[in-house]
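Every protein chain but one is kept in place in this view of the complex.
And then chain A:
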Amino acid sequence: MPPKDRFVIHSRAVVCSDVDLKGEVTIGSNTVVHPKVTIYAVAGPITIGSGCIIEEGVVIVNRRKDVMRIGEENHFEINSRVECAVMGNCNVIGTRARLHLNASLSSYCVVQPAVEFSPTTPEMLPDYTVLYGEGASERRLWSGQGAEQERALRQKHAEYLRELLPKFNRQRKGDVD
């Protein structure tokens, strides 16, 4: 039986009304969800931390029984698809990238645009991993240089969008505050 719909949206999060939510979804403070985003908690609930940016066409699905935890200040770019079990903080999921449900990210990972990462066995990517190439064939560790600047950019981006989006888009609120 599919779980009951229950959306908890923090009062400081900006979620556009043109967003498709299903199941038990929790969205943290300062998170920005653009229009045309799909978040389906098919089996277990989805918890999204604070300060994330979720751009248009992103699909986040939880097919597993346990909670899908997404950390803070992650950036999901346009049309990416994420089914991974756990995600840490400050990750970037590139445009049209796909993460399979066996994949897990720790923190400061970068998945480059149009990369499909689908390991056959559950795999946790260590901090500062960069995935690129056809079918995530190449990976390397990033030095972490400029991570603070990247974070500052992310925060400014989210802050700007929180001001801008409500001017042009209708917002939706959660069931309970």
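One rule holds in what follows: a residue touches a chain if its C-beta (ideal position, glycine included) is under 8 Å from a C-beta of that chain, and two chains touch if they have at least 3 such contacts; residues count from 1.
One rule holds for everything that comes next: contacts and distances are computed from a predicted model.
Between the listed names "Signal peptidase subunit 3", "Checkpoint protein", "Ras-related protein Rab-14" or "Dynactin subunit 5", the UniProt record for the complex's undisplayed chain reads "Dynactin subunit 5". From the options A:Arg140, A:Lys156 or A:Lys173, the residue with contact to the unseen chain in the full assembly is A:Lys156. Only one residue from A:Lys4, A:Lys65 or A:Lys167 touches the chain missing from this view: A:Lys167. On the side of chain A, the interface with the absent chain consists of residues 18, 35-36, 56-57, 78-79, 94-96, 113-114, 133-134, 152-153, 156-157, 159-160, 164-165, 167-169, using the contact rule stated above.
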